[in-house]
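I'd like to ask some things about the structure below.
The other protein chains are all here in position, but one chain of the complex has been omitted.
We just call them A, B and C in the order they show up, numbering each chain from 1.
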Amino acid sequence: MRVTVRLFARLRDITGASELARDVAPGATIGDVWRQLAGEFPELASYERSLSSAINADYARMDQVIGDGDEIAFLPPVSGG
Amino acid sequence: MRVTVRLFARLRDITGASELARDVAPGATIGDVWRQLAGEFPELASYERSLSSAINADYARMDQVIGDGDEIAFLPPVSGG
Amino acid sequence: MTPPLLAIGRDPLALDGIAAAVAASTGTDASTSSGQAPDGRDGAVVTFLGLVRNHNLGRSVRYLEYEAYEPMALKAFERIASEIGARWPSARLALHHRIGKLLVGEASIAIATRSPHRGDAYAACRYAIERVKQIAPIWKHEFFDGGEVWIEGATANPDDQQARAEAERIACA
Partner (left out) sequence: MTPPLLAIGRDPLALDGIAAAVAASTGTDASTSSGQAPDGRDGAVVTFLGLVRNHNLGRSVRYLEYEAYEPMALKAFERIASEIGARWPSARLALHHRIGKLLVGEASIAIATRSPHRGDAYAACRYAIERVKQIAPIWKHEFFDGGEVWIEGATANPDDQQARAEAERIACA
């Protein structure tokens, strides 16, 4: 199962990519994707507590199960306005 | 001693004039001018309690003594904005 | 030419004009203008437009006529700018009031405030309109279907500290 991962602001700087493709197991949650990424990019770990996440541009909890082709986004604390 | 009296909004409608010249005795107060006018135009009397007054475009109390050539203004409750 | 910070007159009001006026102002109090470019200090601009409504107290409004004691109204605006300078020292104010005949939907008053932080700009802008309604010698004559009436509010003496405190209470969350 393949998903697109979108990364913003400092998360994008850390990973060096605004968009990544990742293979995940069926039944995987957003949290599983996050832990996989945090394994690749240890600097991400400090965002564990302040992070928000989304599926297909809607806020979603880390325990939400994802589907094939979903767009997963990880959002550091926002600073718009 | 001669003063100019400025009247606004409904006070102007009642008196039929936006500006009147009136002779007053030395030592007269704004209140004296008002009572003189209210004698001429009895409809003014209902404004006794809600009225504001000014001398030379500055708010002033009814007991303030006026001088020759002053511009006295009587202001009904305001409704700008 | 930059519009004046405080004005009363017959010309239609525009948001851009009032915002340009306050943007051109500098200094530490709201009543000071020097025509200089804004200096990057301000993070917030708040504007208010008061519009003529088509209904008032159940009456169908056709149009309004605003009348003012103009030199005294300008003094009232200066007083309001000075009060804002005392209460919100970093805020700047521009305030234009229109008089004469105004149709439904037209703006009778335009206010703009700027300050480093948005809380002060919102509060100063709200305070300005509350104080205009309290102390500016301006009156609206309402022409509605079936008649006309002078609107009379509740004049506060500008030195009435209770009225001023009420305007401040409304302005400050």
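A few remarks follow.
Basically, contacts are C-beta pairs under 8 Å (C-beta built on N, C-alpha and C of every residue); 3 or more make two chains touch, one makes a residue touch a chain.
Since we're looking at a predicted model, the values are computed, not measured.
When the full complex is examined, the chain removed from view is found to touch A, C. With the whole complex as reference, residues 6, 8-10, 12-13, 50, 52, 54, 57-59, 73, 75-81 of subunit A touch the missing chain.
On the side of subunit C, touch with the chain left out of the figure occurs at residues 14-16, 19, 38-55, 61, 104-105, 107, 116, 118, 121-122, 125-126, 129, 169-173.
In this section, only the chains that are shown with their structure count from here on.
Centroid to centroid, with C-alpha atoms defining each point, subunit A and subunit B lie 74 Å apart. Averaging C-alpha coordinates per chain places the centre of subunit B 26 Å away from that of subunit C.
Among the residues of subunit A, none is found touching two or more other chains.
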